[in-house]
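A single protein chain has been removed from this complex, and every other one stays in its place.
This part shows chain A:
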């Protein structure tokens, strides 16, 4: 049976994603492949992908401050935004997974043992699904910065890890959301591994006064843009 092959996804512009081989981030040394990747044209396996949604969400996954008997220490925040593709189309009903350090900058993980306190009321993992317009929102506490062994006196800027699927294997993205005006950006090789400074800025959320809740929580907004599909060159422009 023959069937039109679905359109491939557009390649990311140069400078958008970090190179794998990036010496300033030392852990790349033994883990980044030494051979250049072989281009894999998009066929059906690549333009399809798992359509994960509400079935993967537990009752308190959207509120990282409500997963234990008490409330975690720290500044309560609401993080929200939209998931779009590069054509500006919202990605509805898609799974967004997040994880982060606590307010003191410590992860609730056996291998994180720097001397900052654990918080018995904070684990730091969450999951939400976008709505029909691609909007997501979750409540958490603002994570702290933390030191790491990459270079002398290295500190990671405060960040929240994000994992996204979109609708295709090619759209899979794991990234980090940062906070505005962090003085630690300049010395962080992971943030600066993104070559294009404008692309780097797209990892920084903005303070969102409209989304704050009076007497309750501050808010940050962060939109996420996944790859879009190739358009045929003859397609007429259209309004959605």
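Worth pointing out:
The rule is short, and it goes like this: a contact is a pair of C-beta atoms (placed from the backbone, for glycine too) under 8 Å apart; a residue touches a chain by one contact, two chains touch by 3 or more; residues count from 1.
Rule of thumb we're sticking to: contacts and distances are computed from a predicted model.
Selecting from "Thiosulfate-binding protein SoxY", "Phenylacetate-CoA oxygenase, PaaI subunit", "Protocatechuate 3,4-dioxygenase, alpha subunit" or "ABC transporter permease", the unshown chain of this assembly corresponds to "Protocatechuate 3,4-dioxygenase, alpha subunit" (UniProt protein name).
The residue from A:56, A:151 or A:213 that touches the chain not shown here is A:56. Annotation: of A:137, A:163 or A:187, A:163 touches the absent chain (contact as defined above). Contact residues of chain A toward the unshown chain are 1, 3, 5-6, 10, 12-13, 16-20, 22, 25, 27-35, 37-40, 42-52, 56, 81-82, 84-90, 97-100, 107-109, 111-112, 123-126, 133, 161, 163, 167, 169-170, 172-176, 190-191, 193-194, 198-206, 221-228, 231, 237-240.
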